[in-house]
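Structure in structure tokens, see below.
For this depiction, one protein chain was excluded, whereas all remaining protein chains were kept in their positions.
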Amino acid sequence: MHSPLLWLLPVLPLLGFLVNGILSLSTARTSHGPSRGLSGFVAVLFPALSFGLSLWLFQRLSHDAASIHETNVNLGLHLSEVVRYVQPLWSWFSVGDANVGFGFAYDALTGIMLLFITGIGTLIHLYSLGYMAHDRGHARFLAYLSLFLANMIVLVLGDGPLVTFLGWEGVGLCSYLLIGFWHEDLANGAAARKAFLVNRVGDLGFLLGLFFLWQILGPTVPFTYQGISEWFRDPAHLAMVGQGSVAALLTASTLLLFLGCTGKSAQIPLLTWLPDAMAGPTPVSALIHAATMVTSGVFLLGRMSDVFVAAPFTMHVIAVIGAATALWAAVTGFVQTDIKKVLAYSTVSQLGYMFLAVGVGAFDAGLFHVFTHAFFKAVLFLGAGSVIHALGGEQDMRRMGGLARKLPLTFAAMFAGWYAITGLPGGAGFWSKDLILEKTWMHGGWALYVVAIFTAVLTAVYMTRLMILVFWSPSRVDPEVEHHVHESPWSMALPLVILGLGSLGAGFAWASLVPGVDWFARTLAPVVGPAQDLLAGPEAHHPPVALLLALGLMAAFGGIVLSFVLFRSGSYRETESGELPFLSRFWTLLFDHLHAVVAVWPVLVVSWILDKVLNPLLFGLVRLVGYLVEVFGWLFRALQFSRLRLNMGLSASGALLVLLGYILVKELLK
Amino acid sequence: MEISIVHLQLLAAVLFALGLAAALGRRNLFFVLMGVELMLNAANLSFLAWSRTFPGRSALDGQVAPLFVIAVAAAEACVGLAMLMSVFRNRESLDTDDFSRMKE
Amino acid sequence: MIAQVYFGLFALVAVLCGATLVFARHPLNGAMALVGAMVSLSGIYALIQSPFLATLQVLVYAGAIMMLVVFVIMVLNTAKDSKTPGIDLVGILMSVVAFAFGLVFTGVLARTPVEARADSPRGTVQAIADTLFPVHGQSAWPLLFLAVGLVLLTAIVGAVLLSKRRLESPISVEDHA
Partner (left out) sequence: MNLHLAVIAPLIAALLAMFSSGKDASQALRNALLLALAILGISAPLLSGGIQSTEPLTWFVLPAVGTRLRWFLATDGLSSWLVVLSALLVPAALVLGRRMAGDRMREFASLVFLMQAFMAGAVLAADLFLFYGFFEAMLLPATLLIALFGGRDRRKAATLFVVFSLVGSVPLFVSIWWLATLAPYHVASLTQSAVQLEGTLGFTELQALLAQVSPAARGWIFASFALAFLVKLPVAGLHVWQAEAYAEGPAASSALLTGVMAKVGLYGFLRILIPLFPMEAARYSGAFMVLGVVTVLVGAFLALQQTEIRRVLAFSSLSHLGLGIAALFTFRAEAQAGVVLLIVAHGLSAATLFLLAGVAESWMDSTHVDDFGALSRQSPVFAVLFALAALASVGLPGTAGFVAEFLMLLALFKGASIWLVALAGSAVILSVAYTLRLVQKLLFGKAALAEPAQPRDLHLSEGLVLAPLLLLLVVLGFYPAPVLSAARSDLLQRLPLAQAVSEDASHAAGR
């Protein structure tokens, strides 16, 4: 179906970006920048409009889907037809075999992503009004944030991989700009650059993966998600890609695409940038590095589920990498002292869960976790931001404690987030994480399940530790700072409340224990259903749901209890230097070291050699030629007399000799 | 009509040698210049003489060449004399043996 | 026959004038000798069917160029007479070289059997113009003619530039030494 309104979705925040950008630029000279009211109003208005539009679209989509479903049931058909609104805009480029259109497409997956992207996006714009109120560059900040939103919308709304790539790089750019927002500190700039660079490595994988995919599809298939899906859903094609060189091509393609996902979603091996990215302002961490951008890898896998299920090896790799990342990051989160770092590693770990789910073929479970995670991780970050804000920029948990009474609202919101992420009954994480554990049990084998459940325990441990250190333990706050602790303004509180409620309630979108509530799965079914069915086959046996549930709950409760035992009694041992112990540090920076050895040092060494050896060598060569010419010059100058007549006479004699020689030779040859 | 080509060429050779002797042997710049002129004249004579050994229109090429020689000689005399004047004004001398700065 | 007599006469004058050029003390004498040589050469040109060049020789060479030379000689010699010596050791050496040149040429010539052709055309203005600017067909001469024009133009500009500065400022040896 054609829908003429899709283009408005990204353009609205883009307008917000332009207005705020121009405001910021035009008032750069003035002493306090543009009016906060104006820029704030603009910044919230446009994302909100976008949110409203996506709500309306989603409502329409559900309506259309329901009516089509009804028709199909009436006709006795058993089809899950994709309802898709498309808006092809123009031909991007069309050269040789490369025909790429620029357009948007909207289906259930996009709809769900857009709902929470624009929704949480709007809330975080609102939150930023309060958080950045005292910053000189708040209009610039809001402009970047709006630009990010526009790009993120393009990412999920694109009708083909290349339009997605446009948004994909765009969000990377905004992430760069926002991480390095306080650019006077060079460390922030370095973190921003690292994020962009590491992402670029993934993006190269993405591009190459697309090339391979294109190779498989051939030039006649339109290079849109629709075209790709339909091609791969054709059983004849599936048989073809299952074997021989095409299978190898497909494996290469999917692995490279997955590399792109690991870059964006901070999975092994490209995960080092996300913890560093915490250098950015906290709203950024909440929106970009927790709720939206980092989940775009999972989104892409869901988008191309039909492609990925055709490459079983890649699916295994995804599952293993997801599990490994989840475990590694959970362990890392366990030893951090910076509140935002804990949350960052927690994000990495949760993303690992999502990839694990996708890897075992449960695309809808993975995406559901994306959905719930967006709520509870956003609220955790915003809560952390609120704490940091209240403490005047303090991020070290060793200098917090006892804040539950001082910041009741923040505490309540973070409690909701904590409740959700540890997987306590009824919270958002309870539903989605259990779903993933269940699917892992069913399709992933016991080893992955053990890793996953162990990670769940660890998650409960480190999150509880965070809550203890910040809220429940006796106060270790600097008395001078403690004096000024205050609850945040309403613009920050409102998002906290909404998101806190969301993290408690979002799970009910697919409460698989409650019969009949499977809204989420039903909505997504047309998009990822065929792929899942292909991999899982008809569900012959039912999992031991009760046992799995019990195990999951035990993990959560066990972790919490363990954490109380470990940290409540002994409080926190402070090391003198304030640094992490060596082993923890090594573990935390494991992949940074790997990157250094594998990529950074070799590049530096080669470029040093080229610059210091090759270039001088070439220069030397040029000089050598120059010297040779000069030497010849000296030689010939030495032949000259300083008498004009002699010189002329000599040249005349020379001419004479040549003439004579010529004649002689002529004579002799005759 | 009856003047033999060889005689003409011989005359040209003699004049050329004389011009060369003046150009090389004399130290005064004027004589050098005039020696060159004489050599050019000798070459012209040679051109004309040879042209008479060619048939038809191609003989006229030999008649046209001296035209260009004269033009070039005019240019040479023009620049040469100007240089000579400026040299004289700088050096107060026209003796070629005084001019030995080129090598430095 | 009469032509040969004239030729002999002209040739004699030309050679004598040439020799005068080599040995003359004063440049003015040399210049006058050169004019003589040119005029007699012009006579020879006329003898060998080249009336146009003969005219040009007198007009341009003997007339214009040599006039210029004489003029410069007289300008420069107002202050003092030329102090340069005539012939010295180097000069004699050089003369030997020149003599050797002449000898080689003569030698070569003596061994070359050449004959003038009777059908060789006269170098009239008409004939030369036709050669220079052919109406049909292609020829290199027009291009060369253009090139010579450029050379002359350059020479004029060069000469003006070379002497211009001197007109403005008083002559000074130190300035440019």
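Labels A, B and C are assigned to the chains in the order they are written; within every chain, residues are numbered from 1.
The definition used in the following text is that contacts are C-beta pairs under 8 Å (C-beta built on N, C-alpha and C of every residue); 3 or more make two chains touch, one makes a residue touch a chain.
Since the model is a prediction, treat every value here as computed from it, not as a measurement.
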Visible chains that the absent chain touches, using the contact criterion stated earlier: A, C
Sole contact to the chain not displayed, among A:193, A:237, A:399 or A:643: A:193
Residue among A:53, A:173 or A:481 that touches the chain left out of view: A:173
Touch criterion as defined above, residue of A:1, A:38 or A:98 at the omitted chain: A:98
Identified contact with the non-displayed chain, of A:56, A:490, A:608 or A:662: A:608
Residue in contact with the excluded chain [from A:490, A:601, A:619 or A:662]: A:619
Chain C, residues in touch with the chain not shown (by the definition above): 136-140, 142-144
Residue numbers in chain A that touch the chain omitted from display: 24-25, 28-29, 90-98, 102, 162, 165-166, 168-170, 173, 176, 180, 183-184, 186, 189, 193, 196-197, 200-201, 204, 207-208, 211, 214-215, 603-604, 606-608, 610-612, 614-615, 618-619, 622
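The rule is simple: only the chains that are shown with their structure count from here on.
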More contacts between chains, A-B or B-C: B-C
For chain A paired with chain B, centre-to-centre distance based on mean C-alpha positions, whole Å: 86
Centre-of-Cα separation between chain C and chain B, whole angstrom: 5
Residues of chain C touching at least two other chains: 90-91, 93-94, 97-98, 101
Residue list for chain A, restricted to those that touch at least two other chains: 643, 645, 648-649, 652
Footprint of chain A on chain C - complex, ascending: 90-91, 93-94, 97-98, 100-101, 104, 108
Touching residues (chain side chain B, partner chain C) in the complex: 1-22, 24-28, 30-31, 33-35, 37-38, 41, 44-45, 48-49, 51-57, 59-61, 63-64, 66-68, 70-79, 81-86, 88-92, 94-95
Touching residues on chain A, where the partner in the complex is chain C: 643, 645-646, 648-649, 652-653, 656, 659-660, 663
